[in-house]
Structure formats: C-alpha cells, structure tokens
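In what follows, a single structure is set out as structure tokens and then discussed.
Missing here is one protein chain; the remaining ones are kept as they sit in the complex.
The letters A, B and C name the chains in turn, as written, and every chain counts its residues from 1.
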C-alpha cells in the first residue's frame, strides 16, 4: 500500500536525528519498516519508530545526502509512504535486554513500548558517540525501563562501547531475549556476549533496499532477503549467512566489506 | 465467470428442441441467460431453462447452423458456459399469465417453477406449430399450472395463434402480470391484449449477442442493451424503443426489419 | 469545482470524457444514451466501406475486474447504412467523432469524406486495431504509412482529424509524430494490446479469432507511457485512453499529457454511470489539488524534476 501524505509533525531528537510523524492508517508492528519517498530525491527504507495508532513515525539520522535532506523536511511537506514491510520482533519474552547503537534505538523504542505494555521487564543498553546523540533515552526512561548508557567520549554513562555495557548486564541478571540494532560489528559483539549464556539474540539488520517486495535482490543477505525475511533475524539465522558482519552490497550488487 | 464443463444430461423435449444439463454452480434467477460456447463453432446466448441447484440447463431449438449442432451434443462433451447474465423476472405477482411461443417456454418454465413455489397462481398459454412441438407442456402441468394450448395446425388445443388464447384468458379472469417470450410480433400482440385491462406485461427479448457485457452494442434495443438491461423488459420500456417488433440488427449492426 | 471543459483542436468538449470507439457505438440510440449519461462526446464504432459481421463468438474474455480481451473483428454496418445512426446521435445533441478504418490511404480518404458528410464534429482514424487482417495495426505501424493516410484524409475533409495510434509498436511516439506531420489535428492512444487467451481444457484459444486485444485497467500503465512519449514529441493535443475507470486514472493521463480522454472497458465493468463518476470525481479532485481548470493540469507531470541518475 502506497500513499502520499503530508508530514504532520517533526521533532529533533538529537542534533543529527529527527522524527517525522505522518498519517498512515495501516496496522504495523515494531520491527517493521516503510519505504519513505522524498519526491524528486530518493526512497529509503526506514523502520517505524512509532507503530501504534493512525499517526506513524520514522526517526532518521543524517547519514548520506538523502537522509540529510530528510532532516530538513518541514511539517506539511508531501512524502510517499509504502509498507509496512518485513517481520516484527517476537514480543513474548518476559525479560528483554535491548542493545541500541546510534539510530538503532529508532526501531527498538516501539518494540520496548509494546513489550512494556505487555508487562515485560525491559532493560536498555543505549550507546551513542556523545551525550546529546543518545536517541530516545527519555522515551525509554518514561516507559519505566532500566536504561544504562554508554558514550564514546564518556560525556554520559560509561565511556566506550555500548557492547561492554550489554556484556555487563548479561552477566548481572538473566534475560529471555536480547533485541539489538546498530552497526553490524556491534551486533556481532552482542551475539558473542549472549552466546555463552544461551540468551537468544534478535538483530534488526539493514541492507540496501529497492523494491522491498522480495524481488529485486538488492537486500540479499545470504539466502535471505532483508525486506521480506527480515529485517529482524535471529542470531542462528545470521550465522547461516556468510555476509552478516562481513560484507553488504552496494546499489550495483557488489560486495562491500564492512 | 467462464467455465468449461462436460454436458451431464441431454433430453429431447420436442423433435426440434433439446435440453442440455451441465454443472454450473453460480446462482441464477429465471429470466437470466448464459453464453453457451460450442468449441470450434460459435457461442450463443441461451436462457437458463433450469436455474436451481448446481446443475443448470438450457433448452435449445434448432434454428440456424449452430443451434442445429447443439442438438447433436452428446453427454460428456465439453462446452463453455459464462454468465449468468441479464436481469430476471420479478416474481412478486400473485396471479401470472404466461404466454409462450416456440422455444419461449425455455425461459418461462423456470420462472413458473419459482412463482409456483412462492405460491402464485400460474396460467400458461402455450403455443407451437404442432402438438409434438409444445415445449414443457408436461412440466407446466406438473407444477399445477393451468395450461391452455394452441397449435398452428390444431393438432392439440385451439387451432391458431397462442395470442388468441392469451386474449381469451385475459378476458376471463384478472391477472397481476403477464410474462411472455416468443416471436416479437407475438409479444406485441400480447401487449396489445393486456393494455386495455391494465395488466403489466414483461417480455423476454432476443437480440444478436456478442459480449453479453453491455459493451459491444450488438444487442442494442433502442437505448437499451438486451444483455444488460434485459432480456426481460416491461412493455413500457419497450414502447420507448423504436425497435421492438419493428427491426433487429444483424451481426454487422445493420437494421433488419421483422 | 474545477472547469472540465476542454477544446480538442476546434471542437469544444463539455468535459474530456469521450465514449471510446467500439463501445456502444454501432447504434445511434446507444451513442445518444452515452451522451445523455454525461459523456463529453462519443466516438462511433469504426466504420468501413461495407457491412462486416465481425468474427464469430467467443469474441470476449475477461480477467477479474482489471482486464478484457476482445476480437470483435470490426463488425459494422458499413458507411452506406451508418449515417442514419450518426443522425440519431447528432439529433440528441451529442458531440460526435466518426471513426473509420480502411486498408489504404485512398480508401481512408473516401470513407473519411463520407463520414464527415454525416455532420460529425471530428474524425478518428483507426490505425491501430491489433487483430484485423489488412486493417488497423497492419496499416498503422509504419510512420510513412501513417503520415500518408493522415495527409490523404486531411485533404479530403474540413473537420479535425484524429489519428488513433497503436501501442503495439517499438516507437508509438514516432508514429504520433508522423501523424502530426501528415496534418492530424490530434492523436489518440491507445488501442488495445495484441493479446491471447488459451483454454487449457479445450486446448484452443478462447476467442474464435485466436488473437485479440487487451483493454481495461491492465493496460493503463502502457497507455500512460504512450501518451507520455507522445507529449514529448508532438504539439497537437493527445486523446488518452486505456483503462480509465476512476478520476485519478483520468488525471494520470492528463498529467502525462492528454487533453481529452476516451473511456471504453469501464463501461462494461462499471456501467455507463461511470461518466458521471468520472466527471464529478475529476472536477472535485482538480479542485482539491489546486487546478482551476483541467487544461492547467495537461502535461503537469513532465514539469517535475527528476532525481539525478534517473
């Protein structure tokens, strides 16, 4: 389902990250994404950071040229939305550890929201380069999740990688599942930290996307297509791909090492 | 809906008329027709003479080359059926006079069936060239309808046209509606006979048909299309056409006087 | 509500939605009925030199609510009989476009002249039926032939001549350009796409003629591409058609470059009431989108910037 809608709200979440809200009636689950069309520019896959109700949202970090332009979109601007696509997080675990790096919190926040609403205990390890870039810290706190922070420069929380915080939390108390989204090297480390404890890890994975319909092969990840079989994959499934954490493909399908 | 089915039954109704039965699940009402495809030959509009249950039927009179070949179709032969198309008789009148000429009884018999089942009183004026050609006489009798017969040669019932019988019946007792099917001159006479008594007349009209979808214009009848607006028309509607009883159109759309 | 009236060359149309050729077009009463139902004008069935019965049935096959296959075989009463049908339509006040088909330029000119003499407001030349041997696409796929035919008819008549171009060609835009060179006042597109259906149980084509032409929503994207490419090649107005059944379909065609539109298969799928749905809906939609007049939206999609690399 494709529709063209006017942006109804814009929130600067961090200096490099903006949330856009827009009317989009289709039902969606945390983990799913939409294709966000900036007319005259490009169309990008974006996880839904707000999945409930008729007003959905995406939270976009300035990366390349298009995403930078997304940050400047004013309310009222017409954008195209199609989706939602892909699978969703399994919300049944009772004790969840969320490990979010950078814009990864965008997809994990709505999952945390729903998990909390279902009565799960949610612990969040939230990482960023520096304190102002900590995405959705207050949103996680507001849902009564335990939030532990790491910044590269130590400006807030632990200095260093969020994976260290995650490893510590995994040691401290038992979890039924880990949900993570961020750079693939980060997610690999999370998988390694969880493996000895037998905690299943679910990663939201990004690949270049074009059709989002499981057809064009742009988002190939081993035998999977991220747009259709993902974007949420279990660590077991990822282990069956030669790609995860090793290479992704550019727009022409060439392998690009991480 | 088009389907290819095997003819499941064949009954010789009169020396020149055969009923073919075939499985066709779509719901149908008396008055409606199907397009009957004789593969390798042609496709002809045929009223349903059996409209109830999963086994439908058409009753075909030998006229031209194709209908003659229809008479030879053996059970088991594959035929194409699409439809049902067109409108149906309004079954609400309580006292119905049916006036059937030739193969016209094919479409009127199932209407009589349903009307009887709904408790209506049904009187039938049935005409044919000669006694063996009286179509569905026994079927009408079996449903406890009053049946009055006319044959051109007087071999059964009144000698002469069935319209004379109809006129007499209209004079004898009150009717809420007349349903008629047969040659257009016959139907015009029926309309004339019923007019002074104010009995509404409904005619099942035939025109050359191709698409049966209200598109190709082959079946044009004044501003109507018999396949879509008909085949059942009230006398009032027919009076609004310059065509009825005056001309029909051949396969190329030329007007052909009756 | 926005203004839907348009001018197709010298012919003013009360709205852009013409009845397409071959639908409800054999009888004058049907043409009049389409006009009364709200069509902006009516195009006649394509008329030839003599009566033609067309192909035997089956002549149509449908696909859900999105596609229609037909091979009628250009049945028509012939130009001697047809003037009385035109007279009925004109008598009802309809704006009438007379469609003709022929096998060569001379016959097109002769038929065009006879059709023009009936008083039609414009002519449409069927250069594009995909399944009639010796006519249609067979005479309309070469730019030189199209130009010659159009020129011959334009010389023979005073009414505007619309050339109906085939989509079954490598370069429909080139054919439209040829028609413009020949003096066409407008071009129309698309006719049906050459197509086939097979009945696997009967091991034979469904249509008696075998090959037929596809129409309806399925062909809208193809019709839009043709209109788009023509708009970039020619200056005369374009009459767009192929699968129009909603106001937004119509607006897509207009923004791709069409100034007037024809509606065919939608009449089978949605009934003749579709004309009112289209006119009411389009006027509302244009209004919503800020176009005071339909004419302002013609070709609007060509003025959008393309992303780099596209």
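Quick note on the criterion: a residue touches a chain if its C-beta (ideal position, glycine included) is under 8 Å from a C-beta of that chain, and two chains touch if they have at least 3 such contacts.
From a predicted model like this one, the values you see are computed outputs, not experimental measurements.
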Contact with the hidden chain, among C:55, C:82, C:108 or C:275, goes to C:55
Please identify which residue in B:41, B:121 or B:250 touches the non-displayed chain. B:41
Which one touches the absent chain: C:80, C:248 or C:287? C:248
Filtering C:205, C:237 or C:264 for touch with the omitted chain leaves C:205
Can you list where chain A touches the absent chain? 2, 4, 35, 37, 39-44, 78, 80, 209-218, 220, 222-223, 225, 228, 241-242, 249-255
What is the set of chain C residues that contact the non-displayed chain in the whole complex? 53, 55-56, 63-64, 66-67, 69, 73, 137, 141, 166, 168-171, 193-198, 200-205, 207-212, 214, 217-219, 221-222, 224-225, 228-229, 248, 251-252, 255-256, 285, 289, 297, 300-301, 303-304, 306-310
Tell me, which residues in chain B touch the chain that this view leaves out? 39-42
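In this section, only the chains that are shown with their structure count from here on.
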What are the chains that chain B and chain C both touch? none
Computed over C-alpha atoms, the centroid farthest from that of chain C is that of chain A
Find the geometric centre of each of chain B and chain C from their Cα atoms only, then give the gap between the two centres in Å, rounded to an integer. 37
List the centre-to-centre spacing of chain A and chain C in whole Å, with centres computed as mean CA coordinates. 51
Whole-Å gap separating chain A and chain B, where each centre is the average of the chain's CA atoms: 68
Contacts with two or more other chains occur in chain B at residues none
Among chain C residues, those touching two or more other chains are none
